[in-house]
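Below you'll find the structure, written out as structure tokens, and then a few comments.
Then we have subunit A:
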Amino acid sequence: MTEVTAEHYIILATTLFVIGVAGVLIRRNAIVVLMCVELMLNAVNLLMVAFSSHHKDSAGQIFVFFIMVVAAAEVAVGLAILVMVYRNTRSTDVSLLDQLKN
Partner candidate 1 sequence: MELILIPLFFAAVQFFVKGRTASWLALASTLVSLGWTICMISGYAMDGSTVNLVDVEWLKFAGIRFTLAYDGIALMMVLLTNLALPIILLASWDRNYGKSPLYLGLALLMQAALVGVFLAQDGILFYVFWELALIPIYFISAIWGGENKNRITLKFFIYTFFGSIFMLVGLLLWKSYGSSTNGFAWMSLVQSQIPSDIAFWAFLGFALAFAIKLPLFPFHTWQPDTYTVAPAGGTMLLSGIMLKMGLFGFIKWALPLVPHVGENMMHFLSVLAVIGIVYGSIIAIKQNDMKRLVAFSSMAHVGLIAAGIFTQSLEGLQGAIIQMLNHGITAIGLFFVIDVIERRMETRELTLLSGIAKVSPVFAVMTLILVMGSVAVPLTNGFVGEFILLKSVFDSNATLGVIAGLTIIFCAVYLLRMVQFSLFGPSNAQNEKFTPLTWAEGIGLGTLCFFVLWIGINPDPFFGLTERSVSNLLSLFNAIKVMP
Partner candidate 2 sequence: MSPTIFLTLAIIAVVSAMFVVFAKNPVHSVLSLIVTFFSIAGLYLLMNAQFLFVVQIIVYAGAIMVLFLFVLMLLNLSADTEPQKSNRFRVIASASAGLLSLVFSAGMVIDATMGDRNVTNIQEIGLVKHLGKVLFTDYLVPFEISSILFLAGMVGAVLLGKRTPKESKS
């Protein structure tokens, strides 16, 4: 490997994304699930930056910035919800969240 190409970044981002997906699916702890979501977001961010550099266009990086903004807000609200859930169920187990059933 003499030079780092866009493909390398794609492979890395894909790997991270899939790891994130696997985490979301496998883990039951809502906090870890949330973390895995962050991981997925970062994978996408990485890809965006890579493409941005590749195309020499700053829009990609601007979008990454916005994604971070949204992610921060999401985490804040998500964790607040989690705390609420924990208060009600004494657990952060996502399998217990089956209230949608009825």
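Details
Going forward, contacts are C-beta pairs under 8 Å (C-beta built on N, C-alpha and C of every residue); 3 or more make two chains touch, one makes a residue touch a chain; residues count from 1.
Selection criteria: all candidates are chains of the complex that A comes from, given by their letters.
These figures come from a predicted structure and were not determined experimentally.
Any copy counted, the candidate of 1 or 2 that touches subunit A in this complex is 2. For subunit A in complex with candidate 2, the residues that touch the partner chain are 1-12, 14-23, 25-29, 31-32, 34-36, 38-39, 42, 45-46, 49-50, 52-54, 56-59, 61-62, 64-66, 68-77, 79-84, 86-87, 91-93, 95.
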